[in-house]
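Removed from the display is one protein chain of the complex; every other protein chain stays in position.
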Amino acid sequence: MAVIETKDLSYTYPGASRPSISGVSITVEKGEFVLITGPSGCGKTTLCRCFNGLIPHFYQGELQGEITVANMDVTKHQTHEMAKHVGLVFQNPENQLFALSIEKDVAFGLENLGLGREEMRKRVDWALNLTDIYNLRERSPHEVSGGQQQRVAIASVLAMQPEIIVLDEPTSFLDPISAEKIFDVIYELNKRLGVTVVLVEHRLDLTAKYAGHIVIMDEGKVCFDGDPRKILGAEETRLIGVGIPKATLLYQLLKKEGVNLSSITPLSSRELAEYLEGVLQTHDRS
Amino acid sequence: MIEVEDVHFFYSNQVEALKGVSLTIKNGEFLAIMGQNGAGKTTLIKHFNGLLKPSQGKVRIDGVDTRKTSIATLARNVGFVFQNPDHQLFCETVEEEISFALKNFGFEAGAIEKRTDWALNLLGLTQYRKTSPFLLSGGERKRVALASVLAWDPEALILDEPTIGQDYRQKEKLRQFIVQMQSQGKTVVIVTHDVEFVAECNPRVLLMKEGRIIADGEGKDILTDPEALANSSIVLPQVAQIFTYLSSLGFPKNIIDVYEAKAIILKALEEGRE
Partner (left out) sequence: MSVFDGLKFRRVSSPIHNLDPRIKFVYVIVIFIAAILFGEILPLIALFLLQIPFVLLARVQRQWLRSLRGATFLAMFIFIVNIATKFFTAGYILSATDIEFSAAMTLRFVVLVESFSVFFLTTSPDHLGLALEQTHVPYEFSFAFTTAVRFVPVLAEEAQTIMDAQKARGLELEKGNFLKRIRNYVPVLIPLIVSAIRRSLELAEAMESRAWGATKKRTNLYALKLHRGDLALLALTVCILVSSIYVRFYFVVPTLVQLF
């Protein structure tokens, strides 16, 4: 069942001379982990904003084509309605947190929805535990690290219990270890809770292995859409300027030299190492 | 060119951010400073142009003690590009932005024009000469900030987290740009978390933790040293990760370059066939 479906979607920001996205037609199934990537300016951020209604309601501008998210026509539902079904986590951790204590921030969306105090308390505690920040709940957002702030942002979106969570480059400002932790949290949400995840990222080395579906964009259009292994293994992808995982690159380089390790493209160092081990050990006679 | 002698630095809230750091950076070197947030990396580089002065110890730039000189004088030789270009941009046109520092340093009108042209050209910004910097994209604004520092041609360039928010192509261009700067004899220091970027550049790497330098050496050795990694928030570069899983097969542990990896594997396969 498709939770996100776009048909020929195009959008031009007010006052812009060209559309930021054009002719985008993609489908996201329930429970999928989708990775959207592409060079800077390719339109991935714009596309994210379409999923929860910020486009067209907040940004105005010209939206053409069809877009249905969680069975709702986005153009016909206000952002606050969409918020119950689609959560959006942004790039900058600091600018998503407004309250003076973390648990009040996590409750923000629920307070906006007018939930009763008991229900709010339950959901806030649940979200804090899922993102492993329960012990930080009384601290101020300014006191905690960037990685912890992003977890607060995820928790505050999670508390509204949406079917879909969209994350727009959530680890841009984080160090590699914090980034990995965030991706683990997101992956857990997808696996255990069945939340559909749409992740916009450049760091394919850390994220490609989680995704079952990849969309690569360039200059506002979708260039590739489908199985990550097939797409990232293809030569054309590298030429767009997407930073494919090094393991995949090495696999491709070896293939060009006639070394065919496997028909399945590796997306992580571990997978490639397993292939290499297999091949080298059969040759290793000493 | 940059000498740091047993520097201790205390912030106004009594926190000791640097606990006895000593370091020498020679002319023309390329150095990457890495480590966890709060390890003292940014504190250290702010001593290079006098933004911060040591509480104890000395910092000398080209032999001049930073405590005895003004920031403006030091900045003339040590160009600092901050992480967020929006913290610098304020002029009505890109041209004015680039010539701002030149005016501050007292260059004369003819020189200002020439250098502005040169900087615009170097970073591919000539067509944006009369554009407002606020109308440019994130990547373009970063280039404007860089151009405005290069314009006065400092001997040393310090880049604080230059790869944040950049896509693969932009990072490649940055890497090539640094190589170009080095070929011109400039000293380049970057502070970064980006292990893959450092792996591709393979510079001298300095690891910091809690105000101290805990490792100093060639990129490929530092980035693959398990002890160093355990002590800071960096991860193994992907290529090295592959070889870690294959450690039982006797491969060298300090491979960080993809092409080197390819060569080694091909050789191993050849040898295996014999």
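Here the chain labels run A and B in written order, and each chain numbers its own residues starting at 1.
Simple rule for what comes next: a contact is a pair of C-beta atoms (placed from the backbone, for glycine too) under 8 Å apart; a residue touches a chain by one contact, two chains touch by 3 or more.
Quantities reported herein were computed from a predicted structural model and do not represent experimental measurements.
Participant: Please pick, from A:P19, A:G41 or A:G87, the residue that touches the omitted chain in the full complex.
Facilitator: Spelled out, the listed residue whose C-beta touches the missing chain is A:G87.
Participant: With the missing chain put back, one of A:R18, A:K76, A:H142 or A:R192 would touch it. Which one?
Facilitator: Touching the chain that is not displayed is residue A:H142.
Participant: For the chain that's not shown, point to the residue among B:V15, B:A72 or B:A111 touching it.
Facilitator: With B:V15, B:A72 or B:A111 as choices, the missing chain is touched by B:A72.
Participant: For the full complex, which residue in A:I36, A:M160 or A:L249 touches the chain that was left out?
Facilitator: A:M160
Participant: Given that one chain is not shown, which residue among A:A99, A:C223, A:V259 or A:L280 touches it?
Facilitator: A:A99
Participant: What chain A residues would touch the chain not displayed?
Facilitator: Within chain A, the residues touching the omitted chain are 49, 52, 54, 57-58, 78-81, 83-84, 87-88, 90, 92, 94-101, 103-104, 107-117, 120-121, 124, 140-142, 153, 156-157, 160.
Participant: For the chain that got dropped from the picture, name the residues of chain B it touches.
Facilitator: Listed in rising order, the touching residues are 46, 49, 51, 70-72, 75-76, 79-80, 82, 84, 86-90, 100-101, 104-105, 134, 148-149, 152.
Throughout what follows, only the chains that are shown with their structure count from here on.
Participant: Centroid of chain A to centroid of chain B, CA atoms only: how many Å?
Facilitator: Chain centres of chain A and chain B, defined by C-alpha means, are spaced 29 Å apart.
Participant: Show which residues of chain A lie in contact with chain B when the two form their complex.
Facilitator: Chain A residues touching chain B: 38-41, 91, 145-146, 169, 172-173, 175-178, 180, 202, 205, 241-243, 245-247, 249-250, 253-254, 257, 259, 269-270, 272-274, 276-277, 279-281, 283-285.
Participant: Using the touch rule from the top, collect the residues of chain B that touch chain A in their complex.
Facilitator: Contacts found on chain B: 36-37, 137-139, 164-171, 193-196, 233-235, 237-239, 241-246, 249, 258-259, 261-262, 265-266, 268-269, 272-273.
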